[in-house]
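See below for the structure under consideration.
With one protein chain withheld, the remaining protein chains of the complex are depicted in position.
The block that comes next holds subunit A.
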């Protein structure tokens, strides 16, 4: 992982390495551009076969389908950047969708309902974060555990019941499929959150520390980065966004039973990895992750429109994942070599 050594000092903010930063930035912007290109080809081919795909309704559908996944991908990418993983997000979405639905169906007010949803998600995130950062249990095991615990809790609360669209306040249902000036609310929310988190990670010193931790936890600790606090914050954000995702899930689908979003954690991780966030930490951006989510969702929709056998969808997703990981590996090696050359030339 020589790329890691190259990146750690610049991530911690050493100014004379700004040249290195430019190289890394260019390469990884290219990584995001490649997803955009793939997306353009996909949309172009599908639209050529069926013009309805790019009709107003078609575009709205794709944006709505992507929103919740994109939101979860933003949270997940922050966690993955710190060289951790959050597998509990799917269960958290399910739990929050049901609890919020239950609260609203029994006459609760909508703002309070949304707040409760986000708070439950944040609480789950804090539990994950504390176990991972302070007790130093591997993230994979911790979040796998909370996946089952949260799911069990959801089943216990739901107890075979179902939340029906008719019991929800009309404003909640409107949140799921209406919008301002023709742009639906869900993608707007996702984009605002993506921009905010993206800006923070890139431009704030504390934001850069997430990358430093993922590149080399040990080096980050020695450089004085509050590793535990940052990891806790990453999980808190991922949990809170999963909570928000649960609220939006309820708004979008209207009918909710105990096992909604089951299995979504893997889709989210796929989106993040396809989007260029290295599973080994320290590399990637939330923009890439959101593009990954958009690409995976669009593939799902495009295959249906192109009348391709649905069984191919999973195979295509899997192939994309492998491709993404291979590309990342090749890029990482190239960047490492470039940086090494530079360092030799500068005699450092």
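The rule is short, and it goes like this: contacts are C-beta pairs under 8 Å (C-beta built on N, C-alpha and C of every residue); 3 or more make two chains touch, one makes a residue touch a chain; residues count from 1.
Here is the rule we use: contacts and distances are computed from a predicted model.
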Protein name as given in UniProt for the chain not displayed, "NADH-quinone oxidoreductase subunit N", "Rhamnose transport system substrate-binding protein", "Pirin" or "ArnT-like N-terminal domain-containing protein"
"Rhamnose transport system substrate-binding protein"
Missing-chain contact, candidates A:39, A:115 or A:165, resolves to A:165
Contacting the left-out chain: of A:34, A:255 or A:280, that is A:255
Return the single residue from A:39, A:115 or A:130 that touches the missing chain.
A:130
Missing-chain contacts mapped onto subunit A
50, 52-53, 55-58, 61, 65, 123-124, 126-127, 130, 145-146, 149, 152-153, 155, 158-162, 164-166, 173, 176-178, 249, 252-255, 257-260, 300-301, 304-307, 310-311
